[in-house]
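One protein chain omitted, others in place.
All chains are identified by letter, namely A and B, in their written order; residue positions are counted from 1 within each chain.
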Amino acid sequence: MKKFVDESWLVLVMGVVFACLLAGTQTSLEARILENQARALNEAIAEVVPVVDTMETLTVDGNTVYKCLDKEGNLAGWAVDAVGTGFVDKIRLVAGLSPDGSRVTGIKVIEDLETPGLGNKIEGEWADQYKGLDASRKIEAIKGEANRDNNEVQAITGATYSSTYVTDIVNDVIERVRPMLEEHR
Amino acid sequence: MSIGVLVGIFLSVALVNNLVLAGFLGICPFLGVSRKVDMAFGMGCAVTFVITISGVVTWLIVHAILTPIGNAIGNPGALYFLKYVAFIMVIASMVQLVEMYLKKFFPPLYTAFGVFLPLITTNCAILGACLYIDMKPETQNLLNAAVYAFGGGLGFMLAITIMAGIREHVRFSDVPKCLQGAGITLLVAGILALAFTGFTGIGK
Partner (left out) sequence: MAKEVSNLEQFKDGVLGNNPVLVQLLGMCPTLAVTNSLENALVMGMAATFVVVMSNLITSTLRNLIKPHVRILIFTLTIATFVTIADLTLKAYIFEVSKKLGAFVPLIIVNCMIICRAEVVAIKKGVAKSLADAFGIGIGFTLALSILGVVREILGSGTLMNRQVLPDAFLDGHTWVIMVLPPGAFLTLGVVVGVVNHVRARGAKGGAA
């Protein structure tokens, strides 16, 4: 027993001291970190739903849905968090839907590992094409000129797969979530 | 939960996002223990073994210890600052346990890859895989996490064995003096990584 204490007291003392040190750091920085994470998400949501003041977080069919309200407390739209297969790794995005669920009001990719310079254009203004598309029909990503009346977006040149994968994720999540929005209104 | 999802996770981590060639994990053993194919294969087996066990155990640490205690005091993430310390301690002790277990019950296996076990604690592929399991949305249930860890280990084994195969041949070629050793190994790894980028897109 004495031998055990002799050999290990330092490890135990250091363990306790370090744990306190970490707990201290955590307590002092936690608020800031949470604020940073919330800000990143809020910025993405603000891009896909035009007017947001407050949000309620719901879970619909396994997906997180943010019910966005404007200043007067009226329904301003829905932001749906979705994850799906991409060309390289998973792509995570938020898709915005109009209050009645009929239109896509925008999409924003938050996390992806698509090829820099090609596939990762999905993060940028390419995604603006989704604004105003019909949410009741499938969206299609096609090569060349896109016809918006047919619910089409133009795929990125050299990154057709990435574009198609984004479209698939959006279609899939809208199809599953949209019918169930009514009951959360 | 379909079998397709599991296959997807497996292929993604073993080939497309290979821990070594696309994720830059476990580079030290990849460069250091890849001179001979049989050594490389032994190292690969040892890593696969430990990575699978550690992946499962660290998953349990997060989901069965840290999160429930956090929940009990009202904030699920309250103890997450202990994650890294807990992970590395678990890996270190897993390695020790596996070493002792093999030595006692499977002596042939121990002689085959036991020598690599002590080196594995500081192999970042192991800690890296555990961290990714913790971060990725698709590995939040135990079975997926286990498949991810196992696939990651096999991917490492594949990469290091191929590398050793190439290096056995490089030995006979005329390499410029300043590139001998690490230089040429890194260049070969670059070309190998280039080949592995060809796997992107098979995840569907």
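The working rule: contacts are C-beta pairs under 8 Å (C-beta built on N, C-alpha and C of every residue); 3 or more make two chains touch, one makes a residue touch a chain.
Given the structure is predicted, the values throughout are model-derived calculations rather than measurements.
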So which of B:Leu31, B:Val57, B:Ala112 or B:Ile166 would be touching the chain we can't see? B:Leu31
Of the residues A:Ala46, A:Val83, A:Leu118 or A:Met180, which one touches the chain left out of the display? A:Leu118
Across B:Leu21, B:Ala40, B:Ile53 or B:Leu117, the one contacting the chain not displayed is B:Leu21
Which chain A residues touch the hidden chain? 7-8, 10-11, 14-15, 18, 21-22, 25-26, 29, 32-33, 36-37, 40, 115-118
Which residue numbers on chain B touch the omitted chain? 21-28, 31, 81, 83-85, 87-89, 92, 121-124, 126-128, 131-132, 135, 176-187, 189-191, 193-194, 196-197
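Simple rule for what comes next: only the chains that are shown with their structure count from here on.
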What's the distance between the Cα centroids of chain A and chain B, rounded to whole Å? 28
Could you please specify the touching residues of chain A with respect to chain B in the complex? 18-19, 22-23, 25-26, 83, 85-90, 92, 113, 115, 161, 165
What residues on chain B touch chain A, complex-wise? 8, 12, 16-17, 81-82, 85, 136-138, 200-201, 203-204
